[in-house]
Structures are given as C-alpha cells and as structure tokens.
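In this view, the complex is presented without one of its protein chains, the others remaining in place.
Which chain is which? They are A and B, in the order written, and residues in each are numbered from 1.
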Amino acid sequence: MTRANWEVVIGLETHAQLSTQSKIFSGASVAFGAEPNTQACAVDLGLPGVLPVPNRAAVERAIRFGLAVGAHIAPVSIFARKNYFYPDLPKGYQISQMEIPVVQGGSLRIQTKAGEKIVNLTRAHLEEDAGKSLHEDFQGQSGIDLNRAGTPLLEIVTEPEMRSSEEAVAYARALHALVRWIEICDGNMQEGSFRCDANVSVRPLGQKEFGTRCEIKNLNSFRFLERAIEFEIKRQIELIEDGGQVVQETRLFDPDRDETRSMRSKEDAHDYRYFPDPDLPPLCISEEWIAEVASGMPELPKSRRQRYVNELGLREYDADLLTATREAGEYFEALRAAANGVDAKLCANWVNGELSAAINRAGLELADAKVNPTQLAALLVRLADGTISGKIAKELFEIMWSEGGEADALIESRGLRQISDTGALEGVLKELIAKHPDQVEEYRGGKDKVFGFFVGQAMKATQGKANPAQLNALLKALLLGG
Amino acid sequence: MRFTEEDVRRVARLSRLALEPKEIEGFQQDLSQILDLAQKLQAIDTTNVEPLAHPGSSSVFLRADLVTETDQREAFQAVAPEVDRGLYLVPRVVE
Partner (left out) sequence: MNLSELLNQGVTALSAALGSREVSAVEIATAYLDRIEQAQPELNAFITVDREHTLRDATLADSMRAASPGQSLAGIPIAQKDVFCAKGWRTTAGSHMLENFIAPYDSAVVQQLNKQGFVTLGRANMDEFAMGSSNENSYFGPVKNPWDLSRVPGGSSGGSAAAVAAGLAPAATGTDTGGSIRQPAAWCGISGIKPTYGRVSRFGMIAYASSLDQAGIFARSAQDLAILMDVISGHDPRDATSVDRKDAPCAKELDKDIRGLRVGIPKQWFGEGLSAGVKIVVESAIQELVMMGCECVEIDLPMSEQAIPAYYVIAPAEASSNLSRFDGVRFGHRAAQYKDLAELYERSRGEGFGPEVKRRILMGSYVLSHGYYDAYYLQAQRVRRLIANDFERAFMLCDVIAGPVAPTTAFPLGSFGADPVQMYLADLYTIPVNLAGLPALSIPAGFDAGMPVGLQLIGPWWQEARLLQTAHAFQIATDWHTKRPALYSGLKP
C-alpha cells in the first residue's frame, strides 16, 4: 500500500445527548440505568393518540451550541419525520430536522501536531434517540427496551474537511470539550452520551472529486474513532489498489478484532420519506431568546485563550492547556481570584506543571484534585512573597497533596520559612568561609565553579530554606570582600 | 397515470403491508385513480408559493424541562402482545 499517494477525506457526525431532565418530546426521565421500559412513557412508546411536545431546555441547549461555534441560529426551523420500521423505533418514524435545522454553519478550531486548523460545521439539528434491542436470553427473540427512546440529541455534522484520523480525533476531542464547557452534554462516552459516526473516503492525491464513502457508526471512544478510521483508510486503499471499488455502505467497528465490517444493509435502500412533522408547527426562536441565552453563556475557550495570551501574557502552550477543558480553565480562574497579586504566569506554570503532574500520577480528574484552588493560591502567595523558596514550595505541595493541610500552617509547623534575614544568613556564610579557606582561595583565584560548592553547603546548613537570591548576593560579597 | 404492479409492491414494502395477489390488482386500479386525481394539481401555477404544512401561523408550543411521567410499565404492557421481564419481544433483530 502506498498511502502517500492517497488523500483521506473524513467528515464526522456526532450525537451529543443534551443534558436535560426529561426527554425531548415527553416528560419521562432521561436518567441512566433504569429498569427496562420504566422510563418509557406513552409518548416514547408511540401509543395511539399521544403527541410529542418539544422540551424548551433541549432547544435552549441547541442555541447555546450555535452561539459557541459562531453558527447561524435559524429563527424558524422545522421538525421532520424520518420514516422507517425498526423495533427500537416505536412510532415507525424518528422526529428529527431535515431541510431546515436549528443550527446552521459554524466552526471549531482544532490543534494537531501540524498546527492549528479550522473545521467547518455543516449544521446541528435536534432529534430523538431510539431505544435498545437486547439479544441474549429471550428464547431466540430480541427484547426491546425503550427507556432511551426520546432522549434528546444534538446531531453535529462537519464538512468533509478532515484529512487524517489525527485531525478527526482532535476535532472530536475539541467538540467533546466544548459541549461540556457550555454544559449542554455530560460527555459520558461509556453511557453513550457522546458518540461519533465517521464518514471516510479516500481519493488519489490531486483528484477533485470525493471517493465513495463509508459510514462507520457509533464510535464511542476516541481510541475506537482513531482505530476505526485507520482500519477503514487502509481497507479502502487496498481495495482500490487491488482493482476493487468501495461500496457506499454503513459499517460497524469491532474493537475486539480491530476492524470495521459491513452492516447487513437495510433492505429498503433508505427511502426515509422525510416530511414536516404535522404534529409540530415550526420551531420559532426569537432574537430576544438568543440574546437571553447568550447573556448566560460562560466565556468560551476561544476568547478565553486569546485573553490569556494577550492580557495575561501566558505562553500559547499554557493557554491551550488551560482552555482544553472547562475544568482546567475554571481551576485557573479560581486560583487567580484567590491568589491575589500573584503573577498569572506563575499560576499557569503550577496548574500545568505540579498540579497536572500530580493529577496524572494519581489518575484523577481535575475536579477531584486533592489541593483545591484556594489551597494552592495560599501556597503561591507564600512563594511569590519570598516566604518559601521554589524548591520548598514543591515539597510543600507534595505534603499538601498527600497529607492535606493549609500552606501557612504547614510552613509554620514544619519550619519551612525561607531564611531572608541577612544577619542569620551572614552568620552561616561566615562560618562556612572560615571552615573552607582553601576553597575561598580557589574562588578568589578565578575558579568560579567553587561558588556552587558554597551555595550547596549553605543550603545544606539551612535545610534548603535560604532565600536563593539573597544567598547569592551575600555570598558573592563575602567571598570577594573577604 | 398508471400504477404498476411493481409500484404497488414497492410502496407496500415501504409501508410494511402484506398484500394478497388480488388486493394488489385492486390497489393498482384504485391508486391509479387517486393519482389521476392528484395529477390535477400539476396544472396549478404555484411559482413562489410557500408550501403550507400546518394551518394557522402559530409556532410550536414548548414545554418546560420537567419530569412529569411516572413508571406505568405494567399498565402499558398489559396491552402488549408479548413481553418478558419488562421487555417487548420481537423476532431476533440481526445487525
């Protein structure tokens, strides 16, 4: 296979479960893990005569998403029915949006090894989820659980603009972070709250027309997304290079075998007979409503990142890390608020350095960090005002992380205060100079390296608490001045 | 316009309706007639006319996000043809 001769084209369709209490068209709960069919009400079951009524909170979340990606929010959008028969689809149609979706356009910025890239979105529309078929242990039959039916989804569709699995994963991660950032989706991939379908095709480098695409359904982890796309790219290139043709079809990824395989094609060649749902008049979203939603929006990663770089003077690298997730940003903001007067760069270094390392070592989420922003702020205040040295600060952090406690109290009880008292330091240094006349001579004779020897000895004698800057200045003066 | 036997079979398949052979013949005739009726619409000039899917001008009513429904599985499944341990049963679904 000569992969270099081929260009990969990927578009993603992501289903994000909207974080509502009740379903998109009924008042049944969306809580995860209930007994089968105990959260499927008459509307979800498609019983005779009952009607869908849209959930205002689901629409509100779609608006939030539209604002976050800079999309056009349609003042009038239309719910349509997608008609097909399947046991997990109780009404025989799925209520979705077809011709006029609620969110149109928009874009998302992603970061890959090659740099920054903008992925354009085609649309995002509201729709209801289907139920679940269970296949085991029903005397050769399938059991249908409709608890999930009617769960609110936002289907977010990109343009076919990604060119590698790395880009696809970067997009999926950025989207995942965003929907959690704006709190429209809990992002729980194990529970199916965030799942991707990948449309993958390949074409010879330089060819304008797209190749025939395959859709890989229901990828519910970033790793599966990457592996499924990688497998699919390889499969398609090999197929074409062997003189075959890619068939447009839906495929499933099998993580155990690390391969995609064709889903038995549904027999009707997908004539979904979309038409406007006659039970649902047009969805109208006023400018006032959009403004109201906008006023309640958190600061978005993009503008926050800009602010960090331009106003706080952070490095792009740090700004990226601090805006990668809502939690990181919130931690940083809280830290800054509590650590009054401490340089933002120092705060960023600590969040992205010590804190992030400790979290990774412990395998925790930021929300469960054992040192909270207020605690860390107290530590940084003492570091900044010279009470403790950088080295001691790291040790103190370790103590706080593993044993708990507050910075100031620990500094006192453990005697970690930096020795900045000139008299005390002078005493220590004079003693050292008296003890090591040979080394003093060497230094005075031009052997600069000996200076380090004295610093080491001084730190040892003060258990690391000497203020390094002060120590340096004083030592230099004493050595030279004699 | 003439509805062919294949047309009837195609829409019957889409609609999941089993039809007897003699029904197919009857529907072929009836549907051809209805289609002739519908064909009259083609003569109307509807340039620049917006389709009207819902009478009136109202926008959809939106409900508040509240859980208002309680578990009624027992009552709902009392009218179900076949259930087991709370699940609706159907012939095995193959994916």
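Note that a contact is a pair of C-beta atoms (placed from the backbone, for glycine too) under 8 Å apart; a residue touches a chain by one contact, two chains touch by 3 or more.
Values in this document were obtained by computation on a predicted structure and should not be read as measured data.
Q: Specify the residue from the set A:45, A:121 or A:202 that touches the hidden chain.
A: Candidates A:45, A:121 or A:202; residue touching the omitted chain: A:45.
Q: For subunit A, which positions touch the chain that isn't shown here?
A: So the residues of subunit A touching the unseen chain are 42, 45-54, 81, 83, 85, 87, 90-93, 144, 267, 271, 273-275, 278-281.
Q: Given the full complex, what residues of subunit B touch the hidden partner chain?
A: Per the touch rule, subunit B residues meeting the hidden chain are 3, 7-8, 10-12, 14-19, 23, 26-27, 30-31, 33-35, 37-42, 44, 46, 49-56, 58, 60-61, 63, 72, 75-76, 78-82, 88, 90-93.
Definition applied: only the chains that are shown with their structure count from here on.
Q: With chain centres defined as C-alpha means, what is the inter-centre distance between subunit A and subunit B in Å?
A: 42
Q: In the complex of these two chains, what residues of subunit A are touching subunit B?
A: Against subunit B, subunit A makes touches at 20-22, 26-29, 35-42, 45, 47, 53-59, 76, 78-79, 85-88, 133-135, 138, 140-146, 252, 263-264, 267-268, 271, 273, 275-276, 278, 280-284.
Q: In the complex, go through subunit B and note every residue touching subunit A.
A: That would be residues 13-14, 16, 53-54, 56, 58-69, 71-73, 76-77, 82, 84-95 of subunit B.
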